[in-house]
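Omission of a single protein chain aside, the complex is shown with its protein chains in their original locations.
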Amino acid sequence: MSPGVRALSVYQAELRIKSERRVQVIDVTDQVREKVRESGVEKGIAHVYSRHTTAAVVVNEPESGLLRDIVNKLEELVPQGAGYEHDRIDNNADAHLRALLLGSSVTIPVSDGDLVLGTWQSVLFVELDGPRSRRLLVTVVGE
Amino acid sequence: MSPGVRALSVYQAELRIKSERRVQVIDVTDQVREKVRESGVEKGIAHVYSRHTTAAVVVNEPESGLLRDIVNKLEELVPQGAGYEHDRIDNNADAHLRALLLGSSVTIPVSDGDLVLGTWQSVLFVELDGPRSRRLLVTVVGE
Partner (left out) sequence: MSPGVRALSVYQAELRIKSERRVQVIDVTDQVREKVRESGVEKGIAHVYSRHTTAAVVVNEPESGLLRDIVNKLEELVPQGAGYEHDRIDNNADAHLRALLLGSSVTIPVSDGDLVLGTWQSVLFVELDGPRSRRLLVTVVGE
């Protein structure tokens, strides 16, 4: 590697999350930031991924009133127990459908060795069928 | 390349999908997995992208009841033919709006040369204006 040419690398690490309610938004920004620091990547992207079909990962503001608005809006758009076919098997169709609307991963730029987050942005794990132990996988790609 | 330093690479390959109904969820996990194997990437990310504005790609569980719940929920949230302006041009505004809610691509971590999928997770192509021939582009970045 000649001087001035930085190497690209891939770093991967798991986060463990414990939810305490059926629907709960958990701010995981600090844990994701720590993984980005451990990666040593200065410039690139960080991918935060839920290994679950009844949970989501989003970027938004963790203001307490807004978190209740999110829970209420999900209940309004996709009410629990509204005669879903999947509920015959596993009483959580609403959690799957809500996860589909929110998405199961986010990608965030990395610059100067840190997540690039706007003033009001945080990385939020959205539990939709808790309480459970959950696993997130953080992959950092960059130089 | 010195010993112990693995090279990062980018691999890109297309998948062809044929849908048979207007709205249809098609499990493409095996085809995406095959592209990841062909890439030779051991650790990184796989990006699965729809080149279409009336189709989506998501990660969730392909249980038959849930697939019907997804179709029903999309019809409820964004009914077909509900007086949309775009329908004057091309009778598929609902398909565009549904695609916006679901998203046109997903990124999935790659570890040990394979997609990292939780127990119930599959990669699902969501046709919203079929039947059609569709193209997905899989990009694998990693080492």
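Lettered A and B in written order, each chain numbered from 1.
Keep in mind that, in the parts below, a residue touches a chain if its C-beta (ideal position, glycine included) is under 8 Å from a C-beta of that chain, and two chains touch if they have at least 3 such contacts.
Note that the coordinates shown come from a computational prediction; the quantities given were computed from them, not determined experimentally.
Checked against the full complex, the candidates A:18, A:37 or A:73 give a single residue touching the omitted chain, namely A:73. Only one of A:22, A:43 or A:135 touches the absent chain when the whole complex is considered: A:43. The chain not displayed touches subunit B at residues 1, 7-10, 12, 47, 49-53, 77-78, 84-89, 93, 96-97, 99-101, 103-105, 107, 135, 137, 139, 141. Hidden from this view is one chain, which touches subunit A at 2, 5, 8, 43-45, 58-61, 63-66, 68-70, 73, 77, 101-103, 106-109, 111, 116-118, 120-121, 141-143.
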